[in-house]
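Missing here is one protein chain; the remaining ones are kept as they sit in the complex.
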Amino acid sequence: MSAQPVPPVPSSAVPQNAVAAAPERNVVDQAPKGEVVLKITDLCVRFPSDEGPVNAVQDLTYEARLGRTLAIVGESGSGKSVSSMAVLGLHNPKRSSITGSILLDGTEIVGADEATLRKLRSNTAAMIFQDPLSALHPFYKVGNQIAEAYLAHNSVSKDVARKRAVEMLELVGIPNPQRRAKQFPHEFSGGMRQRAMIALGLVNNPKLLIADEPTTALDVTVQAQILDLVKSLQREFGSAVILITHDLGVVAEVSDDILVMYAGRAVERGLAKDVLARPQHPYTHALLQSLPSASEDSDQLQTIKGTPPSLVNLPSGCSFHPRCTARDRVPGDACATVLPDLRVSSPGRQIRCHLANPEQVLAQEGAS
Amino acid sequence: MLIYIARRAIMAVSVILVVLVATFLLFFAGPADPAQSMCGETRCTTQRLEDIRRSLGTDRPVAIQFKEYFQGLLVGRDIYVSGSPKHCEAPCLGFSFRTGVEVKDALATRFPNTAMLALMSMVIFLSVGVSTGVLAARRRGSGLDRGIVGFSQVFGSIPSYITGLLFALNFTVLYPLLPRYANRSDGIAGWIAGLVAPAIILGLFYATGYVRYARASMVDTLNQDYVRTARSKGISEQTVVYKHGLRAALSPVVTILGLDMAGLLSGTLITEQIFGVDGIGRFAIESLRNDDLPIIMGTVLIGCVLVVIMNLIVDIAYSFLDPRVRLS
Amino acid sequence: MTATPVSPTTPTSESTPTSESTPLVEVSNLVKHFAVREVQGLTMTRNTVKAVDNVSFSLAEGETLGLVGESGCGKSTVSRCITRLEMPTSGAIRYKGKDIARLPERQLRPLRREIQMIFQDPYSSLNPRQTVGAILTTPLRVHNLAKGREKARAQELLELVGLNPEHINRYPSEFSGGQRQRIGIARALAVEPKLIIADEPVSALDVSVQAQVMNLLSRLREELGLSFIFIAHDLGVIRHFCDRVAVMYLGKVVELGSKAHIYGEPQHPYTQALLSAAPDINVVRGIPPKERIRLVGDPPSPIDPPSGCRFRTRCWKAQEICATQEPPLEDKLGGGDDDIPETGDEHVIACHFPEIKSTLVAEVAR
Partner (left out) sequence: MGPTTEAVDTGVPSAAVADAIDKRAGRSPSQIAWDRLKSDKVAIGSLVIVVFFVLVAIFAPLLVALEGEELNKYHPELISAANTYPIIGATPQHWFGVEPRTGRDLFAVWAWGARPSLIIGFTAATFSTLLGIAIGLTAGYLGGVVDKIITWIIDVLLSLPFLLMVLALVPVIQSRFTKPGEVLTAEETSGIRFWVLIAILVFFGWIGLARLIRGEVLSLREREFVQAAKVIGVPTRQILFREILPNLVGPIIVSASIAVPAYISSEAALSYLGAGLVEPTPSWGRTVSNAQNSYARYPLFLWPPVASIALIVLALSLLGEAIRDAFDPNTRR
């Protein structure tokens, strides 16, 4: 594709919430503020394996705010799902080691006991998963599965909970919710199942909704519906949304903030529209360049050479350096030896890269 | 749902029919001469042999014999026993060559013994097997888990008649810790007590298999997405494991139960022999030594019908467990 | 890129003389039905899934046709019929003028050399029990190619797709997803085919690897003068790779035209909805399309498709006629001939109320 200067982004696209919060370390200070629901600091998640410990997530720091959607983007194995499952304490403590801090609505999740986690799950933070067919229990009626989550956090009768489930199904746009509530998941279509999954996620009105690849298993026309639904529900409930995806198009459609992950680490953070329009990390840049477009013709796609690294055996220095085209712009062999910090590169932007003037370098890269 | 049950029932009937024809052909049309075997060691005269053949009807074409046998099963028939016709009501399985007792009656008196033994061992292997398997799955990787799996592997690998024999010889004969088999007519309590030892051996042997099925199924289920969903609802771990996990983990175990029914009957047969339980298995072995064909055939038929019925029950139970089967 | 047919240089065995007018592949009135049993309550009904229903298109030599649509639209079934993994229920598939739709396997075998397939799943498409060498020499042995130097040829093929020829003795499990897909491509190329059917060849790959494989396919198409039928659900991938595009919905082609037609001035409401729903890279860059179309509901079941126009249940323009009369696939609104004179291709739409909308994709200032 050609190296056209990217036009500036209209700033009116996103409704901005202007509640201020105290500036903190590593916080993108230019970002509009909402109440911080989730604050993750220096999170590391490791799994033992036959070949050695798998470093699924390393030194991850971010926060999610009410009324805003944060997209976590990365390829498979980048640690995006692993980090979000840790938020609900869903990793088996016997088969994983988690360090750092996850503050969910003021409660520390890392090392929390089962009772604490149980109170927060679904009530404070809920999760919806990629494949709604396998995420809903095949043996129980959809309505009952939703009611169960409501019953767990509200001392109401079963009938009340069932009514609530039907209301939720109606809210997410399932026609004939009374009848649908009494059906099993396999009687639903793919889009309907994901709607039911969202109803289940929102039944306790959580402050944080984590959507893990919610539309990957769906067709584009249905995906658009579901994304619209998530957007409108967020507007209605004002909750924080974390959207985990590998699809940059989905990010552009719905998210306010973005966090790009590569091989278990955050490599770039900032406002979604800024990052996507003017990426500063070579990986983000290359990823955007390699996407074929439905709106313009292209002769040759830019590629990222090689394959994502093994999480057991990460490359020395910057994990991306073996695939990076800009590494020779960094003097010496810093890229291969020194792991760069996630640093503020420009207002509201953080990158994990040794490049002193990334935007300039990448603009030249694109042109060459 | 009804279609499903109907199809299984048709399958069951077809199996019984096939077995009926096959056993009939094997036993009655085979070269083994029932008359000869009735005469046994004491050689009969040729005239006497002929008489017996005529009274049994084995001198007539196979098709007619089969028709009569089948007729006997459905509506009853007359059979010549020592020269005089005797009516045998449906379902007629004939009369014992040796004792002249009606096969049906002979089996009916022994059937409760076998059924009770099978039932008791089933209760043992299902309860012990599944609960131990679930326990191992929940403690996956722990010493307890390894111990359970290792023990079930070793114990389940040694043939049940070996452990059974050693158990019987040592604990009911040599050091009588457990009561030996007693007839039902001598009192129900003693009867049941006498079945405890064989039921434990048979039950534990089968339990080893169910420990491993249940464990594998439970481990698999606990890794499913829907269990993760259940956990993310904030319900108690007990509910997650038993309501969401176990419910789904049980259905593959139930399928295996269906496949095991035929094996369980074999198991009771040999256990009866070892512990001296007067059931249909032991009766069959005894009749085999006497070449008492009507009894052998009756036993095979009854055994087969039992297995088929149990299979059918298991299939129906399975369809109730899994709504996907029920509705698709 | 433009649709310049690359002159065929590959030596072919026997072949019917191909004139300029005979297309390489001509699919006409292709129908593929599958029998299914459905048990509901007390009744069991035998139904047919009309996976592909009366689909026609043609492909010129050197051309690339994209098939796009949502899951269950029949695009994969079309590809499986052309490669004769399925026997079509009816209709004709003419390859170089010869109908191969119902040809017995024995007579099909020489043609198999010319039509190859690239599969979607790089993990299931390679036999885990065979070395890369065995995978690549199988087609050579079957068609008696490169006799005596099969191994050298296999290494050439590895080099051609950008893999290390030293790795010929490795097993598929020792390669990454992208590398496996390259091996699958090398296998398809082993018999020096003229036509390649690629069924979602990049959709299982990570974004960063997807572009590598796309570029490899483009390069090979140019170097070897290949024709492609390229199946994908990603509109960006289709636009990048194809000359012409057929949009499918519930077993039917609803719109067929050049890339410029389909992306620049789509006329069928479904095409428009599809374009509008797909998040696009220019949206990513902050250039939103002028208009958004959102469909309601899921696609209906292909067992019992709607009467008339199959799209009418989700269409915002549907009227009575749509339920009673099936719209034929034909040139509408004067087609593209007037609008895009330089290509002069056909642009056919199956819709009673077509309307040009050119405001659906994020436009880039050119």
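Here are a few things to note about the model shown:
When the chains are written out, they are named A, B and C in that same order, and each has its own residue count from 1.
Methods note: a contact is a pair of C-beta atoms (placed from the backbone, for glycine too) under 8 Å apart; a residue touches a chain by one contact, two chains touch by 3 or more.
Predicted, not measured: the structure shown is a model, and the values here were computed from it.
Residue C:Q130 is the one among C:S56, C:T89, C:Q130 or C:S358 that touches the chain missing from this view. Touch with the chain that is not drawn comes from one residue among B:L26, B:L74, B:A108 or B:L177, which is B:L26. Considering B:A106, B:M122 or B:V307, the position touching the chain not shown turns out to be B:V307 (whole complex). Checked against the hidden chain, the listed residues B:G100, B:G141 or B:G187 yield one contact partner: B:G141.
Think of the hidden chain as still there; on subunit C it touches residues 83, 85, 105, 108-109, 112-113, 115-117, 119-121, 124-132, 138-139, 142-143, 158-159, 162-167, 169-171, 173-174, 176-177, 179, 184, 187-188, 191, 212.
In the full complex, subunit B makes contact with the omitted chain through residues 11-12, 14-15, 18-19, 23, 26-27, 30-33, 140-141, 145-146, 149, 153-154, 156-159, 161-163, 165-166, 169, 173-174, 216, 259, 261-263, 265-266, 269-270, 273, 281, 284-285, 288-289, 291, 296-297, 299-300, 303-304, 306-308, 311.
Keep in mind that, in the parts below, only the chains that are shown with their structure count from here on.
Centroids of subunit A and subunit C (each the mean of its C-alpha atoms) stand 32 Å apart. The residues of subunit B that reach two or more other chains are 327-328, listed in rising order.
Residues of subunit C in contact with at least two other chains: none. On subunit C, the positions that touch subunit A within their shared complex are 1, 70-71, 176-179, 206-212, 214-215, 218, 233-241, 259, 263, 273-289, 294-299, 314, 361-365. Contacts from subunit A toward subunit C in the complex involve residues 4, 6-10, 13, 75-76, 189-192, 219-225, 228, 246-253, 273, 276-277, 286-288, 290-305, 307-308, 323. If you check the complex, the residues on subunit B that touch subunit A are 141, 224-226, 228-237, 244, 247-248, 321-324, 327-328.
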